[in-house]
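First, the structure itself, so that you have it in front of you.
Here the complex is missing one protein chain, while the rest keep their positions.
Chain lettering (A and B) follows the sequence in which the chains are written, and residue indices restart at 1 in each chain.
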Amino acid sequence: MNYQWNWGLLLKEPYAGWLLTGLGWTVALSITGWLIALPLGIAIGIARTSSSRWILRLSGFYVSMFRNIPLLLQMFVWFFVVPELLPARLGLWFKRDLPNPEFWTGVLVLAFYTSGRLAELFRAGLQAVPRGQRMAADATGMNRAQALRYIVMPQALRIILPPLTSEFLSIVKNSSLALTIGVLELTAQSRQIENFTFHGFEAFGAATAFYVLVALVLNLVMVRLQRTLALPVAV
Amino acid sequence: MIEFKRVNKCYGAHHVLRNITMTVARGEVVVVCGPSGSGKSTLIKCVNALEPYQDGHILVDGIDVGSNARSATRLRQRVGMVFQNFELYPHLSVIDNICLAQRVVLKRQAEEARERARRLLDRVGLKDKESAYPMNLSGGQQQRIAIARALALDPEIMLFDEPTSALDPEMINEVLDVMTALAADGMTMMVVTHEMGFARRVASRVVFMDMGEVVEDCSTDEFFGQPQSRSDRAQLFLGKILSH
Partner (left out) sequence: MPDYALIVRNASFLFDGLLLSLTLTLVGVIGGFAVGTALALVRLFTGIIGNYVVDAYVFVFRAIPLILVIFWFYFMVPLILGRPVGAWTSATVAFTLFEGAYYSEILRAGLKSVRAGQLNAALASGMSRAQALRYVILPQAFTAMIPIFLTQAIILFQDTSLVFVVSLHDFLTATTIIANRDGRLIEAYTFACLVYYLICLAATAGVEKLKRTFAR
């Protein structure tokens, strides 16, 4: 295999700058998307445990839509199709006046896609809390919202903490799809470097290292969170 | 038949078995009792090498249990075990549960295995359940089948690890009856249990364990007949367990 290694490449400009910019966009996409997806996902997740058939059906349809269509296709739909379907003035604003429309589109796609998955996660967590807990709460006169807030949700959150952190890692990985609509996030930048220099190992290696680092840090955060939130166990 | 010589076992820092020395003679029925955490379940699992031990010797019919893996596998053909959670194989029918080890370990022919299985099912009173699946049966029925499954290999010793602890009260007796009949037929048995009534009626010896040690090891008559001469810990335990 004929390959000239040149790891120093990564520290030289402009490549180092490219990687950092890319990392910045990845972080921005992931965190912004997550901040929107989380409350949305909790709301839909609660809706998925509703006793009303209509709410159940509607939220079910919401989840199924984002779940059965590939994320990449959703990206294209939001970027190419939705602006056309918006009322004329809004569409124009979106295509012309909004700064970084690719970024915001990416954020919206990631947010809605992840909210669907989070909804299912929260539904599972809420349903995993023993029914007796809700009955105990009702018996003391709490209404549904209070029971949810003080008794059921705190327990559900502890149950789904591991898959929840895994979903955050997913959104970080999925942010790479924004490169198809022009956001120069980390993966795109590494491909850029490879295109310019033909040093693929170094370029992709750098990107891999960053993602692995994020995964490792997330693991640690999850362990820490679990320990802080853990309910005292009878010895 | 079973000899324990200064057996010691640790789980990390936890010293689970301390200098266990005792014997189970051929034809004896020995009941091992004691509070939770006393090590009695661990002890019985050491006999057929399901649990390793660090120090001392366990000899079954003269063969050292800890010597190597192959001898352990062969030993297990002569020692049958019944578990607290029955552990029937859920994906196999009752008769297949009883035949599997016969065919795979003893290499018996399928027809012969089935014949023996049917006879054993009859012996435990469940002849008509041969095609049923474990999940459709009650706990008591499952445990009786587990006993039949263990007997299918014609063992010389039977080990019971809290066989009735996971059963609803009304089903305990059907299992104890099978065990009583087994003892009457002369089987060498080592039974970890809380069922003192069974111990009194059937056991030849009672061993009381606490915190990893053998505290009492005497005949059933002595154990129940002269409780005052037993140690404090044994009396405490007996007091708690007999008064309900």
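Here is the rule we go by: contacts are C-beta pairs under 8 Å (C-beta built on N, C-alpha and C of every residue); 3 or more make two chains touch, one makes a residue touch a chain.
Just so it is clear, the model here is predicted, and its values are computed rather than measured.
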item	value
Options A:R134, A:R158 or A:R191, residue touching the unrepresented chain	A:R191
Touch with the omitted chain, as defined above, among A:L72, A:L98 or A:A230	A:L72
Per the touch definition above, residue among B:M1, B:L43, B:V60 or B:M81 touching the missing chain	B:M81
Interface with the unshown chain - residue positions in chain A	1, 3, 64-65, 67-73, 76-77, 80-81, 84-85, 169, 173-177, 179-180, 187, 190-191, 194, 200-201, 204, 207-208, 211-212, 214-216
In chain B, positions touching the absent partner	45, 48, 50, 73-74, 76-77, 79-81, 83, 85, 87-91, 100-101, 104-106, 149-150, 153
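Definition applied: only the chains that are shown with their structure count from here on.
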item	value
Separation of mean Cα positions, chain B and chain A [Å, integer]	53
